[in-house]
Each structure stands twice: as C-alpha cells, then as structure tokens.
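A single structure is presented below for examination.
The complex appears here without one of its protein chains, the remainder shown in place.
Moving on, here comes chain A:
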C-alpha cells in the first residue's frame, strides 16, 4: 500500500497533479454559485487536460523535437547517411542529374562505384566541370563523412519528446480560449439582464 503510494508520488506525480487540478476545476463548476467563478473553474478544468497531454509526451533525458546540424565545421555536415547524400545532392544541384545518381549509389553503401559514377558525371558535365568541380568535391566529402558517421549519428526517437501531443494541445488551447470567450460574453449578457452574477440571486429574480 505504502509502496504503491510512494511509487505514484515519485514517478507519476505529474498525473497526480493533473487529476487534482481537474477536480478543483470540476468542483468550482459544480459547487460555486458565482458564474465568474464557475467560468474560471471551467478554464482550470480544460487546462488540466492540456497538462495531461503534455505529460504524456514527456520522456526522461529527452529534448525538443528539433533536428540540429552538427558537422565537422562543414556546413553540409551530415547527421545520417541519407541526410549526407541529400546534402551532397543539394550541393551539386546546379549541375546535372548524373550527380544525383552518384549520390543515390552511395546511399546503398557502394562507395567505390559511387566514386566511379561521380567520375562519369564529371565526364558528362565536362563543359561545366570548372564551375561544379568544387561542389562535387564537397559532395563526395560529405558522402564519405556520412558513410563513416552514419551508423551512430542516426536520429534516435528516444532522444526527443513526442511533438504530436504539443501540436494537438495547440488546437485544444485555441478551442478552450474560444469557449472561455463565449462563456464570458454570455456572462456579460446575464449581468446586463440581472445586474448580478450570483446564480442564486438570478434564480430568485426569475421566480418573481
């Protein structure tokens, strides 16, 4: 019993917090007689659910779901093999399709044949060699690096928090703000009609 409780307190306190917050909101909505307090209770109730979703996405030692570029000083430094190939392709984009073939060939791990393919590409684009030579060189370098570091530089999903609940809650926040707005507008109309926001007094006035 005590173990289970301490387990919840130690590892699932975020869920506990959201349950407590949700109950506070629900209690305010049901028990308070002032309409403004009820509306605030509603806002707390909705925020609790948003916190629940955010808790779902949290992981230990995880960071924001944004990919960072960290090469060896090379601005096209690759994180993965595929990524490296892509940036290689980007570097030579201005030349010809043949470079793409080379890059694709490298993605299958055939470094040598890729080199041949790139040579062939050089031949084909002979007239543009001066202009693109540097770009191809950079591409080959990036591909080589990617092949070397690809295995341990791959994106690991466990390193990042799950972005989807955050996106969902962005929508839910918009919805709850809209609901709050409509509720406050209705409260204003009620106040104009009865000159009070106390539900008991309003019901008294209706009965008369």
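Note that contacts are C-beta pairs under 8 Å (C-beta built on N, C-alpha and C of every residue); 3 or more make two chains touch, one makes a residue touch a chain; residues count from 1.
Everything that follows uses one rule, which is that contacts and distances are computed from a predicted model.
Hidden from the displayed complex is a chain whose UniProt protein name, among "Periplasmic nitrate reductase subunit NapG", "Ferredoxin", "Monovalent cation/H+ antiporter subunit D family protein" or "3-methyl-2-oxobutanoate dehydrogenase subunit VorB", is "Monovalent cation/H+ antiporter subunit D family protein".
One chain of the complex is left out; on chain A, the residues touching it are 26, 29, 35, 38, 42, 45-46, 49, 52-53, 56, 164-165, 168, 171-172, 175, 178-179, 182-183, 185-187, 189-190, 193, 202, 206.
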